[in-house]
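Left out: one protein chain. Kept in place: all the others.
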Amino acid sequence: MNPIKSLIKDLADLHGRHRENLLPVMQGVVQKEKFLSEYSMIEIAREMDIPAAEVFGTATFYSFLETKPAGKYIIRICKTITCAMKGKNQLLFAIQDMLKIKTGETTPDKRFTLLETNCLGWCHKAPAMLINDDVYTEVTPEKVREILTNYMKENI
Amino acid sequence: MDKKVNITINGFPVELKKGKTILEAAEEQGIKIPTLCYHKDLCVAGNCRVCVVEVVGQKRLSAACATPCEDGMEILTNSLKVRNSRKHIIELILAEHNADCTKCYRNGNCELQELSSEYKIMTQDFIELAPLKNYTIDMYSPSIMKDDSKCIKCQRCVRTCAELQGVNALTVAYKGDHMRISTFFEKAMNDVVCTNCGQCVNHCPTGALVERNYIEEVWGAISDPTKHVVVQTAPAVRVGLGEEMGMKPGERVTGKMVAALRRLGFDSVLDTDFTADLTIVEEGTELLTRLKKALVEKDKSIRIPMITSCSPGWIKYIEHLYPDNLDNLSTCKSPQQMFGALAKTYYAKARNIEPEDIVSVSIMPCTAKKYEAHRPEMHDSGYRDVDYVLTTRELAIMVKQAGLDFDKLAPAKFDRLMGDSTGAGVIFGATGGVMEAALRTAYELVTGRDVPFENLNIAPVRGMEGVRKASIKIENPLEEWAFLDGVELKCAVAHGLVNAKKIMDAIKAGEADFHFVEIMACPGGCLGGGGQPIPTNPEIRQKRAEAIYAEDADLPIRKSHENPEVQKLYKDFLKEPLGEISHHLLHTKYTKRERF
Partner (left out) sequence: MAYSYQLKRVDFIFRNENDWEKVLSNTIKKKPDEIINELISSELKGRGGAGFPTGLKWKLTAESKSKEKYVICNADEGEPGTFKDREILTKVPYKVLTAMAVCGYVTGAKEGFIYLRGEYKFLEEELNKTIDEFQYYCQEINLDFKIKIFMGSGAYICGEETALMESMEGRRGEPRNKPPFPTQAGYRKKPTVINNVETLVHTWTIFKYGAKKFYDLGVQYSRGTKLFSVSGDTPKPGIYELELGMSLQDFVYEFGDGDTKAVQVGGASGFLVPRKKFKDTAIGYEGKLVGISLPTGGSMMLFNSSRSMFNVLDNYLEFFREESCGQCTPCRVGCQQLLLGIKAVKRGEKPASYLDKLLKLTETMQLTAKCGLGQSVANSFSSIVENFREEMIY
């Protein structure tokens, strides 16, 4: 069986096939695949017997359920007020410079996607960012270079 | 438990039943509160906010459509606060809307236009948002056009497609300023599960969803001297068209409609009811043959129940959602396509016209028939069987363009040869009508007697209940049908695809023991079709249904097989029901489609 198909089947077995299990199943797919492709959404719809358009409509509501191809590591920089005041732009520039991508883009090797997001709940340690589920706070351009270098070397 | 509540509306005391919303209470009092996202066919959304009213003592305004009346409420529907807020909201909607009324298909019949005219929105201070967004127009479907720049995000279409049709081809996607109405993955309507039923078009308050119109093409054909343009009119059109002409719902305008069509320049004005009668003869015979094969010959390949196939929205639905049940469908084409196939064969021959010179136009209450006419398999005459399909609304536009004073037209009669019909053909336009017509014929074929109902009115299959069931016991049949003696013929009727789903699920689960099932895609049947005048709502559907049954009762012949033109057609051309020519011209096959 296609790996995505079997992933979805396993997730549906785990969480259930009711409408209220849709989010956990989609989250599971995103956890593994980083984003919901057209194919994944159709398979989720089929597996859970939910109209495909509804799956699409629900997925696009949630900013953490990416529907565009994304890299292995999704970097989310907080752009809300405190982080904006405490230098999130410098962070962005540093990352853009290092990865040679603009905000919203993915590196050609599909390793990194750079996104902005809203308040992460770490304002007292601004600026904050997420790489996948991991939080980094009080990030400076120097620190972010170090962090990303580690990701590049995969030694995290 | 008939609890009452006492409230005041604009200072006047009102007593009403508990559980009513402010909107309903005001309506009872003859006070109109403007609405946009509200529609009587749909659940309450409460998202447009133009219906806000003031409840004295509350800080915020309340949405009248979504707020139940409570004892002691003092409601103001037109206070300064309300007026200013409402005006503001309309301005906001307009700021997001491509308000290009003069170039809009809904110009003249648009809820937003009406509302902004009522509130005299003369200035536009807010920043126009529509030009800032990359809105697209989807014109790939032969039935429906979707123009997002005209959408006010009331979600009526989404609720229609989900609640009435159970199709969910449309959804709300994204959030915040990106929120929009979309299909799966923003594909074209033509590439998703959409059945082309047009209910979303009928429920859209603006020009965001409209039918693909073929008015210019038809005018072109009419003015082409080398073409012989025949037009057929579906049963439900004659009980709807009047509304477009300023009459009350439920007016029967058959004669005026025929007169108007003739004046528009059609060479021959004919009746789809004729092929509705023909459908009954074919389909009735098919049913009896299937029953015989299944019950007597025990042929396992025959699927019972047999399900009607005259609603192309329903056909597309079953192809997408129940592709394993396609063998349950009758193989009969819809009356429109039977007509089309005959127009370029039988009619052409009889009238001595080259089929390629015939342009066949149909006037339908339906947008799905536009798609149906486009189907590649609908070329059995050797040509495209039906060239253009217009909705009731498009016909009204043509009548107005031609400058006809509809009211003053003297009623006229259909042309001969495929223009004659019976009451049974007429009731095709209402839910339960095909069933009733089929039973009138089938029962008589089997027993040689009339159906055992007063005045041939088979009341149990009439009405607006979503799913209706009936059974007729067959007694003392003619010899040929002896195997049916004592059999309870079980029937079911459903309208609105969400009800079709109920029946189909029961059939799939083996819980249904029906012999014959009628399904119509649209609520109320064709009279509530996606191509019918806007607005359509429960009361209007009821009125149109009454008109249809009155039309039936007034006709001298009320059984399809007694239609003299149908009898002549068999004698001169088809020879026998389900015969070889019938098989070729009047029956069709279906295609399995993907659900997702």
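A and B are the chain letters, set down in written order, and residue numbers restart from 1 in every chain.
What we mean here is this: a contact is a pair of C-beta atoms (placed from the backbone, for glycine too) under 8 Å apart; a residue touches a chain by one contact, two chains touch by 3 or more.
The structure displayed is predicted, hence computed values, not measured ones.
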Residue of B:84, B:223, B:476 or B:591 touching the missing chain in the full complex: B:84
Which residue of B:52, B:269 or B:358 touches the chain not shown here: B:52
Chain not shown: contacting residue from B:155, B:182, B:308 or B:422: B:155
Identified contact with the non-displayed chain, of A:7, A:45, A:75 or A:126: A:126
On subunit A, residues whose C-beta touches the chain left out of the figure: 18-24, 26-27, 57-58, 61-65, 79-82, 84-85, 117-126, 130, 133-135
For subunit B, the residues touching the chain missing from this view: 44-50, 52, 60-61, 63, 66-68, 81, 84-85, 88-89, 92-93, 95-96, 125-127, 129, 152-153, 155, 172, 174-179
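As a convention for this text, only the chains that are shown with their structure count from here on.
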Inter-chain centre distance, subunit A versus subunit B - centres from mean C-alpha coordinates, in Å: 45
Residues of subunit A defined as touching subunit B within the complex: 38, 41-42, 45-46, 51-57, 60-61
Of all residues in subunit B, those that touch subunit A in their complex: 162, 167-175, 182-185, 192-193, 595-596
